[in-house]
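If you scroll down you'll find the structure; I have some questions about it.
All protein chains but one are shown in place.
Take a look at chain A:
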C-alpha cells in the first residue's frame, strides 16, 4: 500500500544520508505510526543515533518517542503547512515518550526556503 507520506520518509532517508552529523545531533529514535482512515497503516522508524530510517518497527534499539499521525497530516507537516505544535494541540498528532526530542526533529522534516 502506498501512502502519500512515503515521499516524506524517502526524503528523510536521503536527508539523513547527507546530513549524518545533524541527525546524530538530534540523538533520538522515533517511531512513526502513520494512520489511514483511522487505522495504523504503516510504521516508520527514524533512528537518528545511527542516521538511518526504515519502514517497520524499530530493530534492535529502544524507541524514545512514538508519534501517531494521519497520512495527510504527515505530508502537511513536512510541507510546513501544519505546525507540529498546532497539530499536537488539535489532537491530530499524538506523541508518547520524550516530547522534547520532537522539537529538535522539526527542522529536519521541513523543507525550508533558503536565505
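We take it that a contact is a pair of C-beta atoms (placed from the backbone, for glycine too) under 8 Å apart; a residue touches a chain by one contact, two chains touch by 3 or more; residues count from 1.
Just so we're on the same page, contacts and distances are computed from a predicted model.
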Among "Peptide chain release factor 1-like, mitochondrial", "Large ribosomal subunit protein mL53", "Peroxisomal targeting signal 1 receptor" or "WD repeat containing, antisense to TP73", UniProt-listed name of the chain not shown: "Peroxisomal targeting signal 1 receptor"
Touching residues on chain A - with respect to the absent chain: 2, 4, 6-8, 10-11, 14-15, 18, 21-22, 24-25, 27, 75, 78-81, 83, 85-86, 89-90, 103-104, 107, 111-115
